[in-house]
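Left out: one protein chain. Kept in place: all the others.
In order of appearance the chains are A, B and C, and numbering begins at 1 in each one.
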Amino acid sequence: MTEWKTEISSSGEDAVIRGEKLEQVMDMEFADAIWLLLKGEKPGEKESELFNTILSSSIDHGVGNPSTVSARTIQSGGNDMNTSVAGGILSLGDSHGGAIEECMQILQSEKTARQIVEEYLQNGEKIPGIGHKVYDDVDPRAQKMLEKAEKLELSGESVDKMKEIKTVFAEKKVDLVMNVDGATAAVMSDLGWEPELGKGFFIIARTPGIVAHVREEMDEPDFRREKGEYVGK
Amino acid sequence: MTEWKTEISSSGEDAVIRGEKLEQVMDMEFADAIWLLLKGEKPGEKESELFNTILSSSIDHGVGNPSTVSARTIQSGGNDMNTSVAGGILSLGDSHGGAIEECMQILQSEKTARQIVEEYLQNGEKIPGIGHKVYDDVDPRAQKMLEKAEKLELSGESVDKMKEIKTVFAEKKVDLVMNVDGATAAVMSDLGWEPELGKGFFIIARTPGIVAHVREEMDEPDFRREKGEYVGK
Amino acid sequence: MTEWKTEISSSGEDAVIRGEKLEQVMDMEFADAIWLLLKGEKPGEKESELFNTILSSSIDHGVGNPSTVSARTIQSGGNDMNTSVAGGILSLGDSHGGAIEECMQILQSEKTARQIVEEYLQNGEKIPGIGHKVYDDVDPRAQKMLEKAEKLELSGESVDKMKEIKTVFAEKKVDLVMNVDGATAAVMSDLGWEPELGKGFFIIARTPGIVAHVREEMDEPDFRREKGEYVGK
Partner (left out) sequence: MTEWKTEISSSGEDAVIRGEKLEQVMDMEFADAIWLLLKGEKPGEKESELFNTILSSSIDHGVGNPSTVSARTIQSGGNDMNTSVAGGILSLGDSHGGAIEECMQILQSEKTARQIVEEYLQNGEKIPGIGHKVYDDVDPRAQKMLEKAEKLELSGESVDKMKEIKTVFAEKKVDLVMNVDGATAAVMSDLGWEPELGKGFFIIARTPGIVAHVREEMDEPDFRREKGEYVGK
C-alpha cells in the first residue's frame, strides 16, 4: 500500500498551502497563490507583475487548435464540464505547448548558445523559440514580454542566451524572429522556474480558455460530425 | 462538416480575447483576464479583489482527495504532465466540487429559501452549502469570504438568500454552519456568474494544485500499487 | 483511508477472474472472457455467438464522429496511444452511444410499451431505438441482429416490447424503423445485461476502433488545425 505524503498542502481545520494558512492565501492574488503553491515561497512585487503577464499571454488562442477542438468535440458527445475540459488538456502534448518546455531545457543546460545551434543544425531539427509563420522582423508579443522583463529588471542570463541563439543562428543559417515561446521560456527561466513545470504552467494558463470554449459549445447542437472520407479498399 | 465559430478569441497577428487585443490582455492581471474571457467584459476593481479571493480559496486542499489521488496515480503509470493533470480534472464530477454548482442553481432559481428547504427535506436530500464535518459555529473560510464581499459592497440577494436557507433549516431541523461552498456559490451568484460556469470556475481554481501534486509525484517511484483484497468466490 | 475490495479479480500467483484461474481464462475466447468478467459466469454457446455479433457490430464507424475526431486530434498534439485513446472514450457521453443505455432502461422498466410511447410524446422527446436518417423500411443491421437472436432462440420479452414500441408509435404518430441501437438494447436486455453496463459494453466494443484510428493518425502531420472563425465584437 502506498503512502500519500506531501509537502504542498493540508486540508481541514488547519489547512495550509506551503505552510501558509489557507485563510491568508485567500488574501493573495490568484497568480501569487499559484507562484507560492508551485515554488514554495511568495513572489516579489516585480516577479508577480511579470508572472501575470506570462499567464495572461497564453490564456486562449482561437477556436481551431487541437485543445479547443477536442474539448468542444467531447462536450458535443453529451458530456459535463470536467470531462470536456480534461479532454482539451489531454491535447497539450509535445507538439502543443511543448516548445516552451524544450526551450527551457536548452536555456538551463550547460551548453553554450553556439553549441546548441550547432547541435540542432547537425540533427536537422527546428530550434525551439525562434521563427514565426507571420512575423519576419519582430514578434510583438515576444517583444512586449522582453521589454517588460527588462523594465522590471528581471531579465537575466537566459534572456541573453536566447538572444545569442538567435544571433548565432542568423550567422549560420538565416535571421529569424524570437517568438513568444522563446521569450516565455527565457523569462520563465530567469524567474527560476524549472523546465519540469514548463508544461504545467502552460496548462494553468490555458485552462480558462478551454473552460470558455466548452461553455460556448454547450449552446451548440450535440454530436459534431466532421466530413470524413473512406479511402480504403 | 461542422463550422468552428467563436465569440471568444482569435489567433494570429490580430489575436484578441473578447475584442481586446492580446497584447493588451498581457497587461492585465491573470484573474482579470479570466473574468474578461468568461464574461466578455472587464471586472471592476472591487469585483477583481473578490474574484481573486474566490479563486485562491480553492487552489488546493491536501493530498487525499479524488482529484489529487487520480492525477498522481496516473503520473505513476509513467505519464506526462498533461495526461496526469487531465486525469485529476476528470475526478471533479458531481460529488467533487459539484455542491457549488448545485447551490448556485437553487440560489438563482425563482424559488424562495423556504420552498427550497422544504423541497430538500421532503426528498430527504442534503442541502448544498450548509453543514460541515468539523465546524459547529462558523466555517472560518465562509465567514472570511462573506466579510470580504460585504466590505467591498458586493454582497447581495444571493448571500441574503443563502443566509435565509440556513435560518429556515435551523427552524425546521437543525442549526448548521454555512460552509465555504455555500459562501462561494452565494458570492459568485451576486457577482453575476451563471451556474453553468460553477464547475468551470472550480476547475480553473484547482488546476494549479493538481499541477503541483503531479510535479511532486514525479520524484516518487513509479507504479503506485494500493493494497487490494479479493473477496469474490 | 479507503479499502480496496473487489469481487472481480486478484493478481499474483493465484490470479483469478471471478473465481476462475487466469490460466484457464487464457483458454477462453476473448468475448467469453468479457462476459465472465462482467457477469460473473460463463456464457452458453448460443449466448456467446450472439454476444460476439453485438460486440463486432459496434467496432468502428468511420472517421467523422466525435470519438474518432477527438482521439486523433489529441494524438496530433503529440501524445501517446493511451492518452489519445482515453480522449476518444471521453467523447462517448450521453449523445454518443447513450441511446443504447436509455433504451435498455425503458425496456427493463415496469412501464408498458404504450405508456412509454405516450410519455415520450407528451414530453416531446425522441424515443431511443426507433428512427433512422437513411432507412425507411428496415435497418439491415437491426434486422440481422434480431434474426440472429431469433435463430438462436434468445429473443425474448425485451425484443417483443421494442417491437411493440415501434407499432404503438406508428399508430400514434409515424411508422419508423427499429434502428441498430434499439435492436442492440433489446437483445442485450434479453441476454440479461443491466442498463448500468450499456455504455460500458459500447466502450469495450468501440475501443479497438479508436486504437486503429490513433495508429493511423500517427502517420499524419502533427498539430491538426481546423479552420476557425472569430465572430465576436
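Simple rule for what comes next: contacts are C-beta pairs under 8 Å (C-beta built on N, C-alpha and C of every residue); 3 or more make two chains touch, one makes a residue touch a chain.
Remember, it's a predicted structure, so these values are computed and weren't measured experimentally.
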{"item": "Chain not shown: contacting residue from A:9, A:95, A:184 or A:207", "value": "A:9"}
{"item": "Residue among B:8, B:38 or B:63 that touches the chain left out of view", "value": "B:63"}
{"item": "Touching residues on chain B - with respect to the absent chain", "value": "62-70, 73-74, 76-80, 83-84, 86-87, 90-96, 98, 222-230"}
{"item": "Contact footprint on chain C, counting only the chain that is left out", "value": "1-2, 4-13, 15, 17, 22-23, 25-31, 33-34, 37-38, 51-53, 55-57, 59-65, 69, 72, 80-83, 85-87, 89-94, 134-135, 140-141, 144-145, 148, 196-197, 199-201, 203-205, 207-209, 211-216, 218, 224-227"}
{"item": "In chain A, positions touching the absent partner", "value": "3-11, 16, 18-19, 64, 79-80, 82-83, 226-233"}
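Definition applied: only the chains that are shown with their structure count from here on.
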{"item": "Shared interface numbering between chain B and chain A [over half = same, under half = different]", "value": "same"}
{"item": "CA centroid of chain A to CA centroid of chain C, Å", "value": "38"}
{"item": "Shared interface positions of chain B, touching two or more other chains", "value": "4-11, 80, 82-83, 226-227"}
